[in-house]
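The structure is given below, and queries will be raised subsequently.
Missing here: one protein chain of the complex. Every other protein chain is in place.
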Amino acid sequence: MNEASRCLAVVPFLCLAGFLANGLLGRRLGRNGGAAVGVAAAIASFLFSIPVAREVFSTGEAVKADLFSWIDVSDLQVKFAFLCDRLSVIMLLVVTGVGSLIHLYSAGYMAHDASVPRYFAYLNLFMFSMLLLVLGDNLLLMFVGWEGVGLCSYLLIGFWFEDPEKAYAGRKAFIVNRIGDFGFALGLFAIFMVFHSFDYETIRANLGDSNIREKLLHTFDLGIWFVDVKLSLVGAITLAFFLGAAGKSAQIPLYVWLPDAMAGPTPVSALIHAATMVTSGIYMICRLSHLFVMAPPTMDIIAGVGGATAVFAALMALAQNDIKKVLAYSTVSQLGLMFLALGTGGFSAGFFHVFTHAFFKALLFLGAGSVIHALSGEQDLRRMGGLKNKLPATFATMLIGTLAITGIPPFAGFFSKDEILWKAWEGCLTGQNVGHGLVLGLLGTVASAMTAFYMFRLLTMAFLGAPRGSAEAHSHAHESPWTMTLPLIVLAICSVAAGFLNVPHALHGGAHFSAWLQPVVAAWPEIATAQHVSHHSAERGLMVVSTLIAFGVSGFALWIYLKRPGLPAEVIQKSPGLGQLYALVRDKFYIDEAYDRVVVRPVKLTAFALWIFVDVLIIDMFINVAALVAEVVSEAARRLQDGVVGTYAVWFLAGAMLLLGYFLYILGAA
Amino acid sequence: MSAPILSALLVIPVAGAALVALLPRENAREAKLAALLTALLTFLVSIPLWTQFRPGNAAMQFVETRAWVPALGLTYKVGVDGISVLLVILTTLLMPICVLASWSITDRVKEYMAAFLILESAMIGSFVAQDLLLFYVFWEAMLIPMLLIIGVWGGRRRVYAALKFFLFTIVGSLPMFVAIIYLYFKSGAQTFDLETLRAALNPAGNEPLPLTVSAARWCFFAFALAFAVKVPIWPLHTWLPDAHVEAPTAGSVILAGVLLKMGTYGLLRFAIPLFPGTAAEFAPIMIVLAVIGVIYGSLMCLAQEDMKKLIAYSSVAHLGFCVLGMFVWNDKALSGSILQMVNHGISTGALFLCVGVLYERRHTRLLEDFGGIAKVMPWYAAVLIIVTLSSIGLPGTNGFIGEFLILLGTFQVKKLPAIFASTGVVLGAAYMLWMAQRVLFGRVTHEENEHLGDLRGREWATLLPLLVLIFAIGVAPNVFLNRVAPTVENYNRQIRAAIRHENERREAENRHRALMTPLEAPGPGDSRK
Amino acid sequence: MRDAFFVAFSFLAIFGGFLTVSRRDPMYSALSLILFFGAISGVMMILAAPFLALMQLMVYAGAILVLFIFVIMLLALRGEEIGGERPWPLQLLAGIGCAVLFGLIAAAMLRAPFQALPKVGPEFGSPEQVGRTMFAEFVLPFEVVSVLILAATMGAVVLAKKNLGKPEGPAVDAPKDHGGTH
Amino acid sequence: MTLGAHDLQLFSPVLILLGTAAVAVTADLYSGKIERGALPFISLGGTVAAAISLLSLWGRNEEAFGGALRIDGLAVVMGLAACAATALSVLMSASYVRSSGIDFGEYYGLMLTAAAGAVMLAQANDLMSVFLGIEIMSIAVYCLTGITRDREKSTEAAMKYFIMGAFSTGFLLFGIALLYGAVVTTGGTEGILQSPSQSSLLRLDALARVPANTPLLAAGLALFLVGAAFKVGAVPFHAWTPDAYEGAPAPVTGFMAGVVKAGVFAALLRSATVAFPHLGLEWGGALAFLAAATMVVGNVCALAQTNLKRLLAYSSIGHTGVILVGIVVASETEHAAAAVLFYVIAYVVMTAGSFGLISLLAREGGELEDISQFSGLASRRPAAAAAMTLFMASLAGIPPTAGFMGKFLIFREAIQNREFLWLAITGIAASVVSAYYYLKIVVAMYMRDPAKGEEFPKGEDRWGAVLGLGLASIATIALGICPAKVLEWCNAAIQSVR
Partner (left out) sequence: MLTLHNCLLLSAILFATGVFGVIARRNVLIVLMSIELMLNGVNIAFVSFARFYPGSSQAPAGHVFVLLTMAVAAAEAAVGLAIVIAWFRNRKTTDTEEMRSLRW
């Protein structure tokens, strides 16, 4: 066990230590103490992960750390062990790095909150769980982290639990995630049934085994449920896992929790609901990419869902006025793009977007946070504006973030998003799978175009133009303390730089990132990757087009919200159809209400009905009736005892005659 | 075996009860102390069961055998194996906690404590008895104390609840009584010794099976009924919510923590091994009922306003998992369901303690009377959240290990049940968090709740051990599993072999009969006579 | 001749019995019992049990019946104290029941083997013989009966005494006493 | 044959009891109220002495009075049961009789006489002693029932009990006459008649030699059974039981419930084994239906009772049913007979106990009879309530009590024989019902609040009842947990009869 793996073993537990310290001794530590401990824990974990990263990057080999045997029943042997390979090292750095930055930021942001220790306790616990998720060397540990982060997001969303709305949002998040976890769990069961193990390596290794492949590909007919559905075992497994991923990464139909999750403190939104947790779904799929590529139908479903989510969410983002809601939907949309990439086999592309997105989305959230902080809690874009000069640093950084997410070269978003779009269009442009590629490509492009619009809308409404909010709120607005601005700046730098890690071959870049991930993620479809070289021209064309679109849309947005702020309103005035559409979009297509009507209430109603009818009315009634009958019979029986000797004598005589008759018959016959 | 630990475990509580009963009525405090000391002593004595238990060994350990009534083939035979050792220790652990939790009892303390101690003996007895009739004696002996605990120190509708509890149980167990005696003769073994009976009922070689198909069915039915009532398996569960709601806190703790385990344990120890073939025949039904229990119980919780009722129904769901894990004869599932018995004892016990904490302060258990408690009782909130999480099986807590093992194991054998049962996990999260939220979060809605004090020392003392266990089992389940595993593997091996063998034998018999006289082949409609 | 007497006594007995159970006033019943007892002792006479016949008269007619009459007069019953009749359907039912009972028993009896009347010596059933048998073979019953009567007397005295509390007067009479103590 | 020392020795238990009775009566006669406190001690002493002399007879299976009596294990065990019932009842009575003004010698005298009758009945080996035993017992018990003669209920109970009793005596006697007839009519072929001894004609074993298909035998047996069934209160001859049990003073009720059953069941067992071994099946068949009916009717009627004594009366009917099941099965397996003995012992103990509690709680005003009057007993008199709970559990057959062991033993035998399985199942079903009504009492004592101003008399001056309750409780538990020894005796007893 060399030094690197020793560090690896320590990393998560630093955060756990922080959690315990804050959780148990929070009262003693007090505000500043709590914050200090929390931040220290995070940063320490980052520092400790550096040597690990160095080791991995230098050798390219995975760093392992076995701790102890966790569960050990018959053929189920689960080690509590960490594994940091080419895939997880990136997550490791993102989580610890961005995590520490956000911890630092929180120290400033939450400074005035009543229960700082609790906050940092949760945050550290989240870090711990997330690291478990990322570093666990088997699916079960990942699942532990998976549920752990779910718990933390529950706790953090409901951090200000005195507001029932927030508490409710937290619960919603947890339960929706649980639905995803249900899928994850089923996937686990199935995996174990096939591989008799949860270890990545074992699974990966056994995939080569012919009879296991054959077992996986064996298709069975689900005619019992739907009309004639054929599904291969691996298809089922991957679908189950995708359900899990969709839950965690807020894809249709399970995205509903993420927008509400904005009820939590903004740094939380940045860390959990933008940078790290929500991307764990992508991470998981990359982990199991070799499994997924065995099930093309699943891949298509993933791509479709991803694309749809991207567009759908972006659409809703267009019409939100809550600054955080906009970002939330944008996150959903970006996640959708990532899934789109995964679904088209662009595992590295998707994961690269995870990487870059972590930076600029965190940046955007934190910026939004600092705006909210400055306006002392104001979140409505319509009451902002003209903050450019009040919050220069924030504005600058957020501008960078916006450019990055919009996909303006040479910011990070450009490279990652371009790769995704290419993967989407690839089928079409290479003429292998035109229709398929066309649909996905269009979805991707539209989504990114809308991204450009709503992001610039946000930026403009918040910082440019004239202040629309109350004057004194505007006058009190001030730049945030260094603890908050510093992270912004760092993240901004990353958002600029990160892209260059993966300059595509088309631009004569090294595509180092993809190359780096090559060994750990599956290549799919084989043909495309084979002919990859021959399409650089098409790829360049796509880049140009998408860049132009980005510029155009951004400009359009700028123009509208700077010069003609009233325009949208007018348009809506003009055509009622558009108006209704707008209302529909603004109200998020009434999805929440629909869920409430279709799922939540019916379940509760069923529960109540069952309770009343089955338990109370049927079962208990049956019992009570039985008791009653007994009482009645007995009451009747005792009335026979009328107290008159003569009657007694009659029975007596009857009995005597019966006995006489019996014996005379029995013996007389003998 | 060196020291008669098990007998000591049976005697000490009763002796303590006698001691408590002899105390003059005035000094209730001494009675409590005496009871507490007795319970603690019992726990201490039970520790060797854990330390000296030989994990690698699947056989009965700490066995003691004495002649009881030789003329009737009754033996006093006690012992523990991997299945029961955890449960025994769980019992001895929960008992001091219950005594502590009952500290605020003021009415007829002596009787209360005495009843509890007697109950403890009976419960331990049922776990360790290796002689069917001995088991039955302990099993029934639990009735009266529990009846009194519910009926005397219970809530408003306590009498109804107590009667319901008593009648359900007795109606369930008398058929078992008949069946036990029937076995005594029909097995040809002329003994009540479990091991011998099992061997006699499942002859290894080609000697004829002692029971006809229908007889075996009836006997299994009788046993299963008795235990199904205790578990409780849907639809025999309706006594449980009432009993829980009315019982005093400690009563609920014991009821959920130990008494319900009697049912699952009984199925595991008696119903299945004695009639493996029939059990296999009925396994589908049991599995379906278990799954129904899981989902139905969870749904019920969503409809409850009374915390205790909610938790009671959640017990139905949790024990549904246990039963599910028993009827697939998969090592993982079975280990899981044994562990889950313990887990349920711990988590649900702790939940009831938490409810009790609130009840002592506010004398209500209705969810609507609370809200925002986390503000006034932060530590309490933390504890309740932890316990809730363990009850919904969050990884890192004990609940996860149990449920995961059960579902994993079940899935290997039976897909659909496992899938349906897994939905129970989602629902579980829904109702438990719903409860936690309505109690803890939001603003303080009732001004009575403004000044509730946080957990006191005594309450910590009751809750802390359970919290520790919640995480201990969650993080290091092996410590517990490796005591269970060998027994489980051996157990399943036996059962599976027995099932196979019995089926072959029946096949052969039927073929033979069919050859001889086609009419005499026993059909499923075979009646008892 | 003997048959004629037998038949006559039998009918007298049956008639007396019928009268006894059919009178409304207990006094009449008691009086018709005399007839009945007499007839019975006659039958016993014919059945060569002179001692029993004598006893029959002494014990039943002499003691029991007197006791009855004594009590009847003691109670000096008035109309409503005697009590009414049962409704005739019930009486009819009772009659049928008894008929059936009789039928059943008779059925058993009539299938007893026929036995010609055996000759017996003149001293058959004489007091001396009966006493001999009794003290030879049935000494235990004889003694125990005394106990029985002791108990009965005790009980009767206790029950018939006016009121509870301290018992006044001797409870048992001397001659019966030794019955219990040997 | 003349009566010799040997006979008297074998007869000594009865004689001791009778002697004590006479002593009690005379002691009362020639003494003021002062010494009345001594009466219980005298009677107790007598009973214990009788028990000891019974024990001294253990193991010697001999006949006395030319075969009129047979002193064997059965006689000893059942005699002991009767003595136990008597002793407990005497203890329970001590305070009761004083408070209800019947604390004169005759009370104990009658009790001891009845006990003597029962003991003799247990030894009776010929029809005549059976008859006399039953009569002595019954007449004494009639008087005891009515002994609180200023209470209408008491006298009415006595009246009913007496009328029905005398009625049944008629049947019994007729049955005996027919049996006698059966012997003599068939005996000629067997040559008994030629034997000089007349008493041998009435011996039970003489009946065994009568061909099974003799009509007189059938009729006689039927009527004989009627008489016996009446005494133990089997359906449909049970009607007197609730009235008599309710009307009689509580200690007397406990006494007659136990003693009469002990005596009569002993006689039944003896005649079953000695007189009608060849009629096993028929006998069993007839009783099987009686038993089933008895269990069902008894328990069902008890369900709706609100008067504790009446409830216990019906429950005693139910128990009679169970015992009858044992006797039925005894016609097949001899273990069942032992089970019957055990059950009778257990029954004696728990019944004496439960009625003892009523006696204990009785005060000048009268007895607590309505169940509601027992509300809250547990909070006022915890020990008494606990004991009562124990007895109720035992009557309901919940382990670890004597009642459970008894039920276990009897149903065990019933289940063994396929053709009696239905009896066992009926019995089990019935005991489910019974569990419910026994529970009502526990519920009342523990879970209801005492009625306004309900004062349960204190136990200081009631040493007797307290002691009795204590003994009964201990016995109930002991028989439930370690029945081995007693069971051995019962088996030995049955062996000795054969």
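Chains: A, B, C and D, in written order; residue numbering restarts at 1 for each.
In this section, contacts are C-beta pairs under 8 Å (C-beta built on N, C-alpha and C of every residue); 3 or more make two chains touch, one makes a residue touch a chain.
Not measured: the values here are computed from a predicted model.
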item	value
Neighbouring shown chains of the undisplayed chain, as defined at the top	A, C, D
Full-complex contact with the absent chain, from D:Phe11, D:Phe104 or D:Tyr180	D:Tyr180
Residues in chain D touching the chain absent from view	128, 131-132, 135, 139, 142-143, 146, 149-153, 155-160, 162-163, 166-167, 169-170, 173-174, 176-178, 180-181, 184-185, 187-188, 192-196, 198-199, 201-202, 242-243, 246-247
Residues of chain A in contact with the chain not shown	638-639, 641-646, 649-650, 653
Absent chain, residues of chain C that touch it	2-3, 6-7, 10, 13-14, 17-18, 20-21, 23-24, 26, 29-30, 33, 36-37, 40, 43-44, 46-49, 51-52, 55-56, 59-60, 63-64, 67-68, 71-72, 74-75, 77, 80-86, 90-91, 94-95, 97-99, 101-102, 105-106, 109-110, 112, 114-115, 117-118, 120-121, 123-126, 129-130, 132-134, 137-138, 141, 145, 148-149, 151-153, 155-157, 159-160
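Quick note on the criterion: only the chains that are shown with their structure count from here on.
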item	value
Whole-Å gap between the CA centroids of chain A and chain B	38
Residues of chain A whose C-beta touches two or more other chains	654, 656, 660, 664, 668
Interface hub residues of chain B, defined as touching at least two other chains	none
Residues of chain B touching chain A in the complex	164, 235, 238, 241, 296, 299-304, 331-332, 335-336, 372, 374-375, 382, 389, 394-396, 400-401, 404-405, 407-408, 411-412, 418-419, 422-423, 425-426, 429-430, 433-434, 437, 440-443, 475-478, 481-482, 485, 488-489
Residues of chain C defined as touching chain D within the complex	104-105, 107-109, 111-113, 115, 133, 136-141, 144-145, 147-148, 150-152, 154-159, 161, 163-167, 170-172, 177, 180-182
Residue numbers on chain A that touch chain B, as the complex places them	23, 68-76, 143-144, 147-148, 151, 154, 158, 161-164, 167-168, 171, 174-175, 178-179, 181-182, 185-186, 188-190, 192-193, 603-604, 606-608, 610-612, 614-615, 619-620, 623
